[in-house]
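Just one protein chain is left out here, and the rest sit where they should.
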Amino acid sequence: MTFEKFSQGESLLHRTDTRVKLVSAISLTLVIALCQSFYTSLAGLTVGLLLLTFSRLNLRFVFWRLMLVNSFIAFLWITLPLTYPGDALCVVGPVTLSKQGVALAALISIKANAIILFFITLLATSTVVDLGHGLESLRLPKKLCLILLFSYRYIFVVHQEYHRLLRAAKLRCFKPRTNLHTYRTYAYLFGMTLVKSWNRAERVGQAMMLRGFHGRFYSLEEKTVTKVDVIFLIIMISAAIGFAYIELMK
Amino acid sequence: MHISEGVLSTPILIGGGVLTVLGLSIGLKKIDYDRVMEVSILASTFFVASLIHVPLGPGSVHLILNGLLGMVLGWASFPAIFIALLLQAFFFQYGGLVVLGVNTFNMAAPAVLCFYLFGPLVSPLVKDPQRRALAGFAGGFFSVFFSGILMSSALALSDSGFFSIAQMVVAAHLPVMIIEGFITMFTVSFLAKIKPEILQS
Partner (left out) sequence: MPPLGSLVALHNVTFCYPGRKHPILDKVDFTLHEKQRVGLIGPNGCGKTSLFHIIMGLLRPQTGTVFFKDTQLNRKKDFKILHEKVGLLFQDADDQLFSPTVLEDVAFGPLNLGASPAEARERACQTLQELGLSKLEQRITHQLSGGEKKMVSLATVMVMQPDALLLDEPSNNLDMGTRARLIEILNELDLAILIISHDWSLLADTCEDIYAIDKGKVTQSDKAYLHDHRHAHPYGEQPHRHRNRIKLTSDQKKEER
């Protein structure tokens, strides 16, 4: 299973300093998440799409990712027009579609997709290790960053461990169904994975202590902010301020 | 189980953020450096749990297991869940940064509640396996129940027009509660038998 689908590439966005991208993503997301107007959210979506062209990511992957993430939005489209109080947009038999409901669903869709695009282009283009170090230099608590880096490191190991157990169970003709035998089996598979992870944590902790670890990871790469990074940051912050201006002027 | 970015109102986002920062600071204070590795690997294990799909009728649901996490980690559930959700956002773009506070609180607060309510009942000191199993079921069941309530309250408080959706969210959680109850029950019994120290927190 590949988790970091978008982190590999040679585009401008892949090369930009992770801290710069983190600050940009947080400010853009904040403004768009809080805005209430169509103009602002559409401006956000436009910037998101622009960033997408700069990122030179595989558009098909991005499209499928957007579809997947939009499942909650789809749920809103099914329910909001029917349940949101407001004027009738149209009446189909016993069902009344609310104008305000449709408008709200549309607004949320635009906002959510703009933010997902910021996320994909600005954050998913970095590796988690870079993000961890970036968050640390942005003053996220050190312990929290350590947990982020360690968990990231072991997700693949734990995932593989679980899959090996599941595979062996399936070879012994385990067919998942809606019954207690199935739930018990999943519980045991997960429990065994948990026990193995627990034991591994103990061993790794000891091994790290023996190698002189005391609470800090040192990055081998010296990251310096280049001129391009500064210009990029200025443009992104201006965009965020611009969004806020549109929102307040409306 | 998470709310997308762009749905909730500003006060709710801020409220969730503040509560999560509080929970995180308590949680981090309770983890000394010797336990960082343990919390991290459990965070990844619970991330993996969210990738496990178990059948439910014709469809399937993924595991949450925040009740179990609470019983094992206590207050450290806050950082563990925060990191697991952050990684989900990085990897799959589920959830998001601004809504991360609310989503973390919705999952972690019930976990901590389960730690206080059911943690003592599943500890290895309890000698009656049936009582432990029952407490395990209750932990899995109620943690998801509370998460559903918190999630729908966040929606309903954001916009009164979300009220019907909030009700549907609670209803959709009902079958998940039962499954989580059974899985947590079996896992707790399993752990009590083969690695009781995990339940000792």
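In order of appearance the chains are A and B, and numbering begins at 1 in each one.
Note that in this section contacts are C-beta pairs under 8 Å (C-beta built on N, C-alpha and C of every residue); 3 or more make two chains touch, one makes a residue touch a chain.
Remember, it's a predicted structure, so these values are computed and weren't measured experimentally.
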Hidden partner chain, touching residue among A:Arg15, A:His181 or A:Arg203: A:His181
Contact residue for the chain not shown (choose from A:Leu49, A:Ala169 or A:Ile237): A:Ala169
Residues of chain B (touch criterion as defined above) contacting the omitted chain: 189-190, 193-195
Residues belonging to chain A that touch the chain removed from view: 164-165, 167-175, 181, 185, 188-189, 191-192, 195-196
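What we mean here is this: only the chains that are shown with their structure count from here on.
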Between chain B and chain A, distance of the C-alpha-averaged centres to the nearest whole Å: 18
Residue ranges of chain A touching chain B (in the complex, touch as defined): 3-5, 25-26, 29-30, 32-34, 41, 65, 68-69, 72-73, 75-76, 79-80, 83-86, 100-101, 104, 108, 111-112, 114-116, 119-120, 123-124, 128, 131, 141, 143-144, 146-155, 157-159, 162, 176-178, 180, 182-184, 186-188, 190-195, 197-198, 200-202, 204-205, 208, 214-215
Residues of chain B defined as touching chain A within the complex: 2-7, 10, 13, 24, 28, 31, 33-34, 36-45, 47-49, 51-52, 54-57, 63, 65, 79-80, 82-84, 86-87, 89-94, 96-99, 159, 161-165, 168, 179, 182-187, 190-191, 194-195, 198
